[in-house]
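All protein chains but one are shown at their positions in the complex.
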Amino acid sequence: MADLLFYTFAFLTLACAALVVINKNAVNAAMFLIVSLVGVAGLFVLLDAALLAFVLLLVYAGAVVALFLFIIMLLDTTPGAMKPFKAATMIASTVGGALLVVGVLSLYHRAQFPAAAAPVAAPTLKAYAEQLFTTYLLPVQVVGFMLLIAMLGVIVLSKKFAVPEDVS
Amino acid sequence: MTTQTLQAIADTNEWWAIAPEMLLACSALALLVLEIVLPRAQHRFIPHFAFATQATIFILLVGGVYSEYEGLTTFGGLLQHSATGHVARVFFMLSSLLVCFLATICLPRTKMPRVEFYHILLAVTAALMLLAQSNHFVMFFVALETVTVGFYILVSYGRENALTLEAGLKYLVLGALSSAIMLFGIVLLYGAVGRVATFAGGVHNGFEFGTVANFLHQHPDNFLATAGALLVLGGVAFKIGAFPFQVWIPDVYQGAPTPVTAFLAVSSKAAGFAVLLTLVLNVFSPLQAVLVPVLSLMAAATIIFGNLSALTQRNTKRLMGLSGVSHAGYLLLGVTAALTVPWAAGAVWFYLFTYLLASMAVFGVMAYVGGPDDAGQELQHYEYLARNRPFLGGVLAVGVGSLAGIPPLAGFMGKLLLFVAAFQAHLYWLLAVAVGGVVVSIYYYFGWIKAAYFESWRPPGPKPEAPAPVPAAPSWVGVVTLTALALATVLLGFYQEPLTSWLQLK
Amino acid sequence: MITPVLAVIGLNTYLHVAALLFALGFIGVLLRKNTLVVFMCLELMLIASTIALAAFSKFNGTLDGNVFVFFILTIAAAEVAVGLAIIVALFRQRHTVQLEELNHLKH
Partner (left out) sequence: MPSNAQLLQLAIATPLGAALVIALGLPKRFATKLAAVAFTVPALIALWLWAQFPAEGASHYQFLSTHDTGLAAGLGISLKLGLNGISLPMFLLAAIVGLAAGLYALRSGAERLKLYLTLLLIMHGGLLGVFASVDIFFFYFFHELALIPTFIMVGIWGGRDRNYAAMKLTIYLTVGAMLSLIGLIALYVKSGAHSFDLMALKEAIAHQGLAAATQKNIFGLLMFGFGILVSLWPLHTWAPLGYGAAPSSAAMLHAGVLKKFGLYGLIQIALPLLPAGAAWWAWKLALLAGVGNVLVVGFVTIAQRDLKQMLGYSSVMHMGYCFLGLACLSVVGTGGVVLLMVAHGLSVALLFMLATSVHHRTHTFDLAEMGGLAQKTPVLAGFFVAATMASIGLPGFANFWGELTIFVALWKFSPGLTAVAVAGVVISAIYGLRAAARIFFGPPSEQLAKVTAEHPPADLGWLERLPALILLAALLFFGFYPKALSQPVDQTLNPAPVERILPVHPSPPRT
């Protein structure tokens, strides 16, 4: 049962990711991204990381992809405007990607793992909280600042400044 | 996890140890508050406030106020406070102060809001300081990404200019790509290390630098970990603009506003090298057999590429970018040497300081010479500079001379230290490449001096109708700052004592 | 309490999925010219890392990997926000999102 679920989710993830890459329409690509993310969330659940799956869907499907869709609609780029790939780009990408795949796969074959995982209970919400607010308190603070910067940045980049901002 | 262990971990959160960073972050927040609180007419004082806090922190750091934590790890192993970390803090603080100075020249020419710029600058500097002291891959990545996100915004800050946005987009795509690659490397390392640490019965964390180093000591031939290390180094190579990750440099340097270009050239590059030194010397040192050829090939390619592509540049910002690539190559030479010659790490920092002084002097001149069109600054705009503004001409000569490594100036001492280190490390062929690079670099740096000093350089014929406009006269702050930078560059060439004893160059 | 998945599937399979996803994202970044799609592919690369991270974390029996995923998701979100802002600002000036048309910086 579990392995069936795994293969389903893995297929969903990879197939939809491939569709993101090759789809001509940006809106469709964003849609496939969502489905792919659902697959990833499923993989997370199988790893006993239900919380991560939840957060992933919330943040990505709920916010990031929604943002993407919003921007795509806003910019109204004509669908199907994708030009055919140049031969050179195609070859370079294929070779580069194939090398990458072969490299990563061979890497895993050379680094053999024993099949057994460590016996640990599925982490609870409390466990995450404990980690985040003791060991990783400093990164949490830093990430907070990063979000602030990002917010300010988006404002600066998007707001209209009709008049010179301040006296000089 | 019991309450006691949690308590024990929480106890290691020594906030006082990162007081400078916190102070910076708080003053960054204070800037935003001030913008709301102060009436509009008073907004011009906000940059002064940023200046003042930074200067205070800089003085405190130089005074060694926060050095009591040196050699300790805090935050449960997230940070390690070392002498080098302290050096990095001072470096980033100084660089940030000077970028503030450049911003006061350049920002008023645009319609962009200023307070946010200083806010981001301060926050990014704080993150840079944490990055240089991080001892844990989670902390490392989070700090690095904070810096990167800050830079995405800063690079595209002059958004009225399409070139700036284009630069921002290029930096964003390539930066995110390098982050993703680096992240994958970190994950691989965690996978390789964490497993063994658990099997050995320890509770070590697969992200900690010490654990990774221990693991690599025991398994220097672990394929997964080696691949992870190389991917991480690839991400770092992007930051320092080493070959083949230098593609973004000329475009981004040209398009970004001049203060940001300076910030990228100095702080971002130095951060890359601070991280690279930590990783190569402390974490990945057991992988020497792989690292030495990779690093030295990268250094050679970087030197060759940087110098050759800078040869034909007429745009000064691209020139600074591509010559900066070659400087990264010389520094990589130092890093490679540091694997076998311990004092070379100090030499790298010495070089970075001389690079900071010289680059900032040159960028200061560029900020005055560059008019409203920030990205289109060409060599011919410098014609008659030495006659019209002898002061700027002098500063430019000192700065460019130091970058070229011309002897009485600080840059030469930096190169000398690196070359001696390389010789001691038996990197002969690499040294030959570096020497060739220096000779080539003389050509294009000399071209810049030529543009500013040697008149009637162009062949006889009809002169262009409109001569280059005379750049604005520097304010007294500008005069003082640029004089200080130039004098420091000259004096450091003759007398290195304060810096060498502080860097413990042995 | 071992989850059946890891007993049946094993770590390697998980990592294959992650690696393939990473490679797909990488190819997409190289191949696509539409900046928005390029951005999505970058997100795929980050997600691929999180899959590997969660699997390693489970396999190692430590929580750190999972916690790191939190940070990665946050960072990715911030990156997307800034990136889209830049793309929108650029679109207002150039009316294009195609990378190859954004070549006004001299080479």
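Some points to look at:
Think of it as A, B and C in the order they're written, each chain with its own count starting at 1.
By definition in this document, a residue touches a chain if its C-beta (ideal position, glycine included) is under 8 Å from a C-beta of that chain, and two chains touch if they have at least 3 such contacts.
Quick caveat: nothing in here was measured; it's all calculated off a predicted structure.
Put simply, the missing chain touches B once the whole complex is considered.
In the complete assembly, the contact with the undisplayed chain comes from B:423, out of B:15, B:45 or B:423.
Mapped onto subunit B, the interface with the missing chain covers residues 343, 346, 394, 401, 406-408, 412-413, 416-417, 419-420, 423-424, 431, 435, 438-439, 442-443, 446, 449-450, 453-455, 457, 494-501, 505-506.
Quick note on the criterion: only the chains that are shown with their structure count from here on.
Chain geometry summary: the mean Cα position of subunit A and that of subunit C are 4 Å apart. Subunit A and subunit B have Cα centroids separated by 29 Å. With touch defined as above, residues shared between interfaces to two or more other chains in subunit C number as follows: 15, 22, 25, 39, 57, 59-62, 64, 67, 71, 75, 78-79, 82, 86-87, 89. Multi-chain contact residues of subunit A (touching two or more other chains) are listed as 107-108, 113, 118, 127, 136, 139, 143, 146, 149-150, 153, 157. Those residues of subunit C that touch subunit A in the complex are listed here as 1-17, 19-28, 30-34, 36-37, 39-41, 43-44, 47, 50-51, 54-55, 57-64, 66-67, 69-71, 73-82, 84-89, 91, 97-98. Interface residues of subunit A, counted against subunit B in their complex, comprise 103, 107-108, 110-111, 113, 118, 127, 130, 134-139, 142-143, 145-146, 148-150, 152-153, 155-157, 161, 163-168. Per the touch definition, subunit C reaches subunit B in the complex via residues 15, 22, 25, 29, 35, 38-39, 42, 45-46, 48-49, 52-53, 56-57, 59-62, 64-65, 67-68, 71-72, 75, 78-79, 82-83, 86-87, 89-90, 93-94, 99, 102, 104-107.
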